[in-house]
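Of the protein chains in this complex, one is absent; all others appear in place.
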Amino acid sequence: MKDKFLINIVPGDTFLHKLSGTTKVRLFVALLVFITMSFDLRLILPVFILTLIGVISAKPNWKQVKLIMSVVLFFNLLNIFLFYVANPTVGEYWCGQLTMLGKLNNYFVFPVETFWYLFVRLIKMLTNFMVSLWFITTITPSEFAAGLYSLGVPYKVCTVVSLGFRYIPDIARDYENIKISMQLRGVEMDAKRTKITERLKQMVLILVPLIITSFDRVQTIANGMDLRGYGRNKMRTYYCEHESTKADKIFQFLTLILFIFSIGYIISVNVWPPQTRMWCPIVWR
Amino acid sequence: MKRSLGSLLLGKWDTPTVVAVAIGAALFGVLMNYGSITVFTNTRLTTAMLVPVIVGGLFGALPAAVACFFGNVFADLLGGWGYWFDWSTGNAVLGFMVGMLPVYGANIKEGVFNAKHAVIFAVIAVLANMIAFGVVTPIMTMLLYGGELTITFMQSFAASLSNITVLILAGIPLLYALAKRYAKGTNLSRE
Partner (left out) sequence: MKQPLIEFKDFTFRYKSQTEATLHDINLTIYQHQKILILGASGSGKSTLAHCINGLIPFSFEGEIKGSVQVAGIETINASIFDLSKQVGTVLQDSDAQFVGLSVGEDIAFSLENDNVLRKDMLMKVTDAATVVGMQDFLAAVPYRLSGGQKQKVSLAGVIHEDVQILLFDEPLASLDPAMGKTAIELIDDLHNINQKTVIIIEHRLEDVLHRPVDRIILMDEGRIVADTTPDQLLVSNLLSTYGIREPLYLSALKHAGCEVLASDGPGDVHTMDLSRFDDQLKAFEKKYVASIDKQYASKLIEVNHVSFAYDKEKVLKNVSFDIYSGEKIAIVGKNGAGKSTMAKMLCGVIRPDEGHILINQSDYRQMTIKELGEMMGYVMQNPNQMLVKDIIKDEVGLALKLRKMTEEQIDERVNEVLKTCNLYSMRNWPVSAVSYGQRKRITIAAILALKPTVILLDEPTAGQDYRHYTEILSFLEELHEKMNLTILFITHDMHLAIEYTDRAIVFADGECIRDDQVYRVLSDPEIIERANLKQTSLYSLANRIGRTPEALIDQFITLEREGKR
């Protein structure tokens, strides 16, 4: 459990790691807005490539990343497949026309536009994933909290992020121990041998003590924090949040430009009734 | 001491509340990863749903919503199936509604939880799922990923069913147990 987090607790030492939390959180938010607003491959693809480079430059733990990538790819492919099954002519809505390549029967037809739409959607979802992967692999929870704080989120909410991460390993360890003690007393944990209702009952058996031990420490932790002045002021500073370097300033400037562009794009393309809903190279108008 | 509806919904946000929300979110993240059974793509029968029940019962609706939102983010960060902000938002709304326990008089800290509360809780659990995953999540999905909601609705339906199952079958006994625990053991005598 301990080392199996994707997010680093210990700050890394590559270029992206060294950016401040503020910079990273802002860039992340801007990129998410950017990816979310658009279905235009010409806008999405560059982000996909850049974030992929970002992830590679951060030298993550490849074994984990590969595993997660394959899981995500699998689920997204499945999702895309289900999308197709749900409506094979969905491309018409997006591209305004249908060009048939062939068909299986009257329902399962093969229009180019549908495939194009599904392809773009897949890339969009993968880019979305890449953006978060880049973010997770280069930030620490404390920087995350500091970055949120810099966006004006109340610090009590930011504390939830860092404090939550602090106690995840402890809770996971408790979970493991409780499970062991139940197994030794004869609770069958093998998924194949038990029915769903039975498994739900067993989960409750593990959960009750887990919840009680977890919430039992709330008062002690809160006392410890009060004694060190938590909540004394309206504002706070962050130990992990270093002053902006030159690189931070450049990135923040770029983020700002990206953000302004996105706002403009949303107003001009998304809100104003669009001509065509997505850019589609085979539709010439 | 009577507290206004607003303060019951928003919670006090003193240090214990902050800590409880953080611990709740961490617990949510852990349970999403260890304490769940997959029933449909991206949808699991998960005991993490009990977190808003407890945080809500003890601290109010908004703390429950925040715990759910960050809990979902933690779960995504730990498990790594990408980010699904549409679902995080849905979960936050669900957390808020499920966490409204103090509003209708269920006061877990004082040991007050009875059959009437259980019924209201069950009704709200159903409504909350309908609103969270039938309305909020599809709207978010539409905004985030655009169009085509069939899949989302199918997932929503599965998620709602599994959540309702967990909330009612496990949540209500848990609330009874917690209330009993907080009520002082009275009239105990050796036999």
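Per-chain residue numbering starts at 1, and chain names A and B are given in the order in which the chains are listed.
Everything below uses one rule, namely that a contact is a pair of C-beta atoms (placed from the backbone, for glycine too) under 8 Å apart; a residue touches a chain by one contact, two chains touch by 3 or more.
These figures come from a predicted structure and were not determined experimentally.
*Asks:* Check the options A:16, A:80, A:222 or A:280 and report the residue that touches the missing chain.
*Replies:* A:222
*Asks:* Which one touches the absent chain: A:178, A:247 or A:269?
*Replies:* A:178
*Asks:* To test your reading of the contact rule: which positions on chain B touch the chain that is missing from view?
*Replies:* 177, 180-181, 184-185, 188, 190-191
*Asks:* By the contact criterion defined above, which parts of chain A meet the unshown chain? Give residue numbers in ascending order.
*Replies:* With respect to the unshown chain, the touching residues of chain A are 2-3, 9-11, 140-142, 162-163, 165-166, 169-170, 174, 177-178, 180-188, 205-206, 208-209, 212-213, 216-217, 219-233, 235-243.
Throughout what follows, only the chains that are shown with their structure count from here on.
*Asks:* Averaging only over C-alpha atoms, locate the centres of chain A and chain B and give their separation in whole Å.
*Replies:* 21
*Asks:* Enumerate the contact residues on chain A facing chain B in the complex.
*Replies:* Its residues touching chain B are 5-7, 32, 36, 39, 64, 67-68, 71-72, 75-76, 78-79, 82-83, 86-87, 90, 93-94, 121, 124-125, 128-129, 132, 136, 156-157, 159-161, 163-168, 171-172, 175, 191, 196, 199-200, 203-204, 206-208, 210-212, 214-215, 217-219, 221-222, 225-226, 230-231, 277.
*Asks:* Can you list the chain B residues touching chain A in their complex?
*Replies:* Interface residues on chain B, with respect to chain A: 13-16, 18-23, 25-27, 29-31, 34-35, 37, 41-42, 45, 47, 50, 54, 58, 66-67, 70-71, 74, 76-78, 80-83, 85, 143-148, 150-151, 154, 165-166, 169-170, 173-174, 177, 181.
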